[in-house]
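As you look at this complex, bear in mind that one protein chain is not there, while each of the others sits in place.
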Amino acid sequence: MTQTDAVTSHLHEEKRSTVLKRSLRTLAPLWTLLALMLFFSLASESFLRPINLNNILVQISTLAILGAGMTFVLLTGQIDLSIASMVTLVGIINAHMFVNMGIPEPWPSLAAVGVATLLGLLSGLATTRFRIPSFMSTLAMSLIASGLATWISQGRTFFKISEVAAFLGSGRIGGPDGLRVLTVVAALCLLVSFLVLRYTRFGRYIYMTGANPSGARLAGVNTNLIFTAALAISGFCGGLAGLVNMGRLGSAQPQVIDSFMIDTIGAVVLGGTSLNGGRGGIIQTVIGLLIYGTLRNGLDNIQQLDPFMKEFITGVVLMGALIINLLFSGRSVRDRT
Amino acid sequence: MTQTDAVTSHLHEEKRSTVLKRSLRTLAPLWTLLALMLFFSLASESFLRPINLNNILVQISTLAILGAGMTFVLLTGQIDLSIASMVTLVGIINAHMFVNMGIPEPWPSLAAVGVATLLGLLSGLATTRFRIPSFMSTLAMSLIASGLATWISQGRTFFKISEVAAFLGSGRIGGPDGLRVLTVVAALCLLVSFLVLRYTRFGRYIYMTGANPSGARLAGVNTNLIFTAALAISGFCGGLAGLVNMGRLGSAQPQVIDSFMIDTIGAVVLGGTSLNGGRGGIIQTVIGLLIYGTLRNGLDNIQQLDPFMKEFITGVVLMGALIINLLFSGRSVRDRT
Amino acid sequence: EHRRVSAQDRPLRAAMSNTGLSISWCAQGKDAAEMWGEFLGVEIVWMDSQVDASIQRGVTDQMATQDWDFVAIQPVSIGTLVEPVKAMIDRGIPFIGMDTLISPIDEMEEMGVLSFVSPDNVFMSEAVVTEVVKKMGGRGKIVHTWGVEGHTGSQGRGQGFRNIMAQYPDIEVVDDQPGDWDPARVAAIWEAALNRHPDITGGFLHNDDMALAARQVVENAGLGDQIFIGGVDAMLPAIDAVNEGRLVATARNSAVRVHGHAMVVGWAAATLGLDVIREQVPFFLLADGPAVTANIDANPALAAEPWKLRGYGRNTALGLRWLEEQLLF
Partner (left out) sequence: MSDTPPILELRQITKRFGGLTALEDVNFDLHVGETHALVGENGAGKSTLMRILSGVYNEYDGDYILDGQHIRLASPRDALSRGIGMIHQELNVMPELSVAENIFLGRQPLTAMGSVDWRTMNRVAEEELRKLGFNINVRLPLEQYPLGIQQVTEVLRVILSGARILIMDEPTSALSPAEVERLIQLVNDLRSRHKRSIIYISHFLDEVMRVADRVTVLRDGRNVATVNATETSKTQLISLILGREMDAVLPSASESTAKRTLLSIKDLSGGAFENVNLDLDAGEIVGLYGLFGAGHFDLARALFGMFRFDSGTITIDGYSFPTNFTARDAIKKGLAYVSESRRKSLFMDEANYRNITLPHLGHIGGFWPSYAKEVAAARPVMEMVNVQPCKPDNPVGTLSGGNQQKVAIARWITYPPKVFVVSEPTRGMDVGAKNEVLSILVNFRNQGYGVLVVSSEPETVLAVSDRIVVMSRGKIVSELANTGDLQKEALMRLI
């Protein structure tokens, strides 16, 4: 008994110190976030207003939903280039069914999200069955999805959107000053992803598959299933983000907002999730999203800024933030191998 | 002694047959290319005209220059997201110096390409010194470069371009029906890259670094230098492509043509160069470019195509091409670990 | 009224945004707005949308949480800004729409948008296409390259094109697809089109940047004398190209007028009161622009009566060019 106690307390101790060290290193982006927030609250008096902080959350909500799915994909060491097109396609399918075909909700929303999930699944099958790198299969899928959107919509924007989409994108919970539904959806999405990745067997398989696919296979993990599932989850998130986005914009556009793709991957990677798989997670994604949102919003709040210089400054501040990341994560001299 | 001989001769036998199989496998994209060409020559009577084949070459020339640089970067296992912005920035710098500041050629062209190379170098330094993943450092650099372009141009398109750019982009060698200079530039770019990658130590270091960075370090390669050099080369190619592109279009636009980035990486990966480094090369890039050019041009040559369906069909054909790749590369390998 | 204007004791603050400052037309609009800002004592906070509907929505949400004397926006895409614009209007901020619809035009009026300042896309394209068709002699093959599918301006220009085509059964449209406002894409489309139909004689593209890129392709193919091309916008380089004979015509889509009118209306609403101006200024303000050609309506027989000739028998392009340079047109 004493023996076991000793062992467990020892364990505890050991764990605690590594947890601290590890969290300092992995959470370096948190310091970057704080540095950015400090900078912007000094540079702009409007930045820290609660209404503006709320703006930031609203602005990153769509990205957050996409980012949750992308985290799964990047953790397995794959990539999904089709999410921006999924967002577009989902809006068009939903609006087409709702407006042109007169099908009542929830069918248009379910069908739209279903199609996105299915296309994600197909990218996954193409990647695993046909051994096409996910970079290429999802690139092709992105053309297919945005092509479908163009075809179905015949290039027209839909201005009437279903109540489900409107609720998700523009609704508020608890009166006109209440919480925005899309923020809640994004938070839920991140929370569920966090729990799945952190606490379920499936989540563990995701990490292990990303860290060493052949090792995972040798331990009996069905890595093809895992890759496919990750891409399907990303498709599903793309679908959800599509509904939320169309609700937020109040219309369904046939045109792809290209920045969704690069911004999502950028935010996830910025938080510290590796493109090589196995390293990172939802907490990192959340921090990455917040840094990203702060950066975009903060510069918009500095009104003296020459608008022609804004993109340049965004780039410089982003580079700066990346370097701050390093400073906080402590320079690793360790081995040079 | 006899026993080992027996074993190795057995190995030998087996291995000789795999040489054939392997070249079949690595050149599988070549078959895809042929399949596509066959398809389009049946589907469109104008596709196989010499003038159209020449068109394909012209259309992929800019991508080819970018692809040469990207091959270096991908071979080291990094990525460069800034090339599209480099193309834009180079055009603007050149035009600004030539038109607004009245500086005669070759200075504007040299300065423009120099800046692009320098920015590539800086991405490289950020990646190696500060251990920022190249995905992020080049993403930031892409904002910086396109931001600079917007700032310098103050949003204006330049329609007067220098004679150097005009020669590179629109000139012909040997009379009005001669070879297009930009095709020659692209071919030279690919040739030099091929020779460098194949026949210089530097080129082999690129492969080594991509295949196994820590192994390369243990073998005495200065991998930081290699990573940086690869990104600088990509910057240089971005600069050259920028000059050629502005010459071809006859103008310098401050707007970034996003598709350059994804198309370049797509074409290089399509050819068979791996995103994980160490695998692939210029021959693969050339094939990838040709597949890509054939796909785009071929669909443009099918007249009956509903323009609203074109993107969808492009996606489907691309996915088909990727699957054909598999079929030609033979049944999946036996060893599944 | 004049008293209130002179009593304007502080500069007004206005927020403006258009599609993206990396587009020449938008940059010109910003210059014009700022010039009017100086005249009128309005300080403009410019929010760049970087040609991205999502970014624009972000900055518009941002605007909606702050106070302005007036706001004027050109949306990247129709239907993406309704909610924050409504919020601003509901808070009593004068709001002016520019160039592209915020939402379908009736809804816009219902929402309480003060004015919508826009060129007439159908008219502009009809004017240009008519010039191109004239040069083609009313027959032959023509290529039609749009902007992007979802763009209302592009749809209007497409409609104008079709209106004219309906009158010329001898003209065949041999290529009809979006060029995505992207000169590189346009180059590929035109190269393929010329390959399929070396006998093309006309082309209409939905803006000048694309038209000049197509022209470059045509010249590279050595078909400069055979093919007549028209664009839209009449930016300075395009007017020059018209004068040089590289383009047949372009129609002035006046960024200066669109932005300038918006400034004046906004300033008036902010100083004279929103309700007053709402009564005085109609909802739709046309920022018109003629087709710009280098045609000189020369007729020696009428030399003594130049008022019977178009443009008094002078090259109108030169004057329009000067006016545009001064941000007056």
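In order of appearance the chains are A, B and C, and numbering begins at 1 in each one.
Criterion: a residue touches a chain if its C-beta (ideal position, glycine included) is under 8 Å from a C-beta of that chain, and two chains touch if they have at least 3 such contacts.
Computed from a prediction, not measured in an experiment: that's the story for all the values here.
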{"item": "Where the missing chain makes contact, among the chains that are shown", "value": "A, B"}
{"item": "Which residue of A:A216, A:I282 or A:L295 touches the chain not shown here", "value": "A:A216"}
{"item": "Absent-chain contact - pick from B:P50, B:G102 or B:G220", "value": "B:G220"}
{"item": "Those residues of chain A which, in the complete complex, touch the missing chain", "value": "7, 11, 14-15, 18, 199-201, 204-205, 207-208, 211-212, 214-222, 278-279, 333-337"}
{"item": "Missing-chain contacts mapped onto chain B", "value": "1, 3-12, 15-16, 18-19, 22, 195, 198-201, 203-205, 207-208, 211-212, 214-222, 278-279, 332-337"}
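In this text, only the chains that are shown with their structure count from here on.
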{"item": "Of all other chains, the one whose Cα centre sits farthest from chain A", "value": "C"}
{"item": "Separation of chain B from chain C, taking each centre as the mean of its C-alpha atoms, in whole Å", "value": "36"}
{"item": "CA centroid of chain A to CA centroid of chain B, Å", "value": "29"}
{"item": "Junction residues of chain C, two or more chains touched", "value": "21, 30, 149, 178"}
{"item": "Residues of chain B whose C-beta touches two or more other chains", "value": "146, 150, 154-155, 308, 310"}
{"item": "Contact footprint of chain B on chain C as seen in their complex", "value": "20-24, 26-28, 30, 51, 149, 174-178, 182-185, 187-189, 191-193, 195-196, 209, 212-213, 215-216, 219-220, 222, 235, 237, 240-241"}
{"item": "Contacting residues of chain B [partner chain A, same complex]", "value": "81, 126, 130-133, 135-137, 139-148, 150-151, 154-155, 214, 217-218, 258, 262, 265-266, 269-270, 274-276, 306, 308-316, 318-319, 322-323, 325-326, 332, 336-337"}
{"item": "In the complex with chain A, residue positions of chain C that touch it", "value": "21, 30, 45-48, 50, 52-55, 57-59, 61-62, 65-66, 77-83, 103-104, 107, 148-150, 155, 178"}
